[in-house]
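This is the structure I have questions about; it appears just below.
Note that one protein chain of the assembly has been removed; the remaining protein chains are unaltered in position.
The first chain written gets the first letter, and so on, giving A, B, C, D and E; residue counts start at 1 in each chain.
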Amino acid sequence: MNKWLPSLKTKTPQEGFELAIILAQKGVEYTQPNEQIRKKLRPKYSRDPDSLAFASQVIAINFQTVAAANNYWKDRVKF
Amino acid sequence: MNKWLPSLKTKTPQEGFELAIILAQKGVEYTQPNEQIRKKLRPKYSRDPDSLAFASQVIAINFQTVAAANNYWKDRVKF
Amino acid sequence: MNKWLPSLKTKTPQEGFELAIILAQKGVEYTQPNEQIRKKLRPKYSRDPDSLAFASQVIAINFQTVAAANNYWKDRVKF
Amino acid sequence: MNKWLPSLKTKTPQEGFELAIILAQKGVEYTQPNEQIRKKLRPKYSRDPDSLAFASQVIAINFQTVAAANNYWKDRVKF
Amino acid sequence: MNKWLPSLKTKTPQEGFELAIILAQKGVEYTQPNEQIRKKLRPKYSRDPDSLAFASQVIAINFQTVAAANNYWKDRVKF
Partner (left out) sequence: MNKWLPSLKTKTPQEGFELAIILAQKGVEYTQPNEQIRKKLRPKYSRDPDSLAFASQVIAINFQTVAAANNYWKDRVKF
């Protein structure tokens, strides 16, 4: 696969959250590399409340990793 | 998406918990950006005990991240 | 919502576990604020073994957070 | 509830694992305090492979907490 | 139960992964101590893709614990 994850560092927490979303999607892509199959599954998936909650969970797990990698963006936050 | 997560820092643990709820919701929003579809799913979701438990789980995972980012609010707690 | 989480600190591990239970319940409450609906769901939920196991899981995740916030109550434990 | 969790410290990793099992059970007990109901659910639960796997998962999450509380029993292990 | 977990330390990451598998199995064994019942459940379990994925998840959670206990085998790895 192409180079898609050069670093876990992001400038802001929000960019970190968005990186967590990419990680969650990549986990699906590696498991089902066929884009057409993935696209066919999407409409049903994205209208099922439990599937949406599950997607949010996988993002949350990845966000833990990204946030730790960025030391929770503590160095840039002003108190 | 608009800027919605400037920082993981919160003043109190409760605000941190409420930020964890926002993170859980945002995970859903990014996966299903259509607000109308999300609204339609909500009544069913919020009356299903397992869905509610699952929502609580995603909040719990995000709260781990927010709590770590705030060093568990140790610096402000008086023993 | 009223102030319900002034601190993650507890005197004992058991109080920490009980705080984790409150966190798990609050995750449900924020998602479904209507108390009557929640009460109606409870009987069914609390008699389903998988739902009970899931409740225990959400408590376990929250207990990780509370335990870390209390440095695992190491300072008070006598060896 | 009676005092059941005076400490997260255990002498050995195995005792720590057994404490994790107690924590998983307590999560169920607090959610369904009625012992008779819990006993009725048990036979079905303990013969369902997915329920057993789920029980093992909740134990694993609690074992993370207990292991961290004991600094992974590093101080007692001889290399 | 017999002594089965004298230490979380392993010589290699792979042995650590295999210890994580044992921990996952022990979580099941403690919940259902009857070996015959467990054996009867196994064929069905091990042919269900979701059950297999779940087994892998419980292993992953336990591997987090074992890896942390071994400081991720950093001391022995050559860069």
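Couple of notes before you dig in:
Here is the rule we use: a residue touches a chain if its C-beta (ideal position, glycine included) is under 8 Å from a C-beta of that chain, and two chains touch if they have at least 3 such contacts.
The structure presented is a predicted model; accordingly, all values stated were derived computationally and were not measured.
In the full complex, the chain left out of view touches A, E.
Summarising the interface, subunit E meets the missing chain with residues 12-14, 17-18, 21, 46-50, 52-57, 59-61, 63-64, 67-68, 72-74, 77, 79. For subunit A, the residues in touch with the chain missing from this view are 1, 3-9, 23-28, 30-32, 37-38, 41-42, 44-45, 51, 54-55, 57-58, 61-62, 64-65, 68-69.
Quick note on the criterion: only the chains that are shown with their structure count from here on.
Between the Cα centres of subunit A and subunit C there is a gap of 27 Å. Taking each chain's centre as the mean of its C-alpha atoms, subunit D lies 15 Å from subunit E.
Shown for subunit B are the residues in touch with two or more other chains, namely 50, 54-55, 57, 61, 64, 68.
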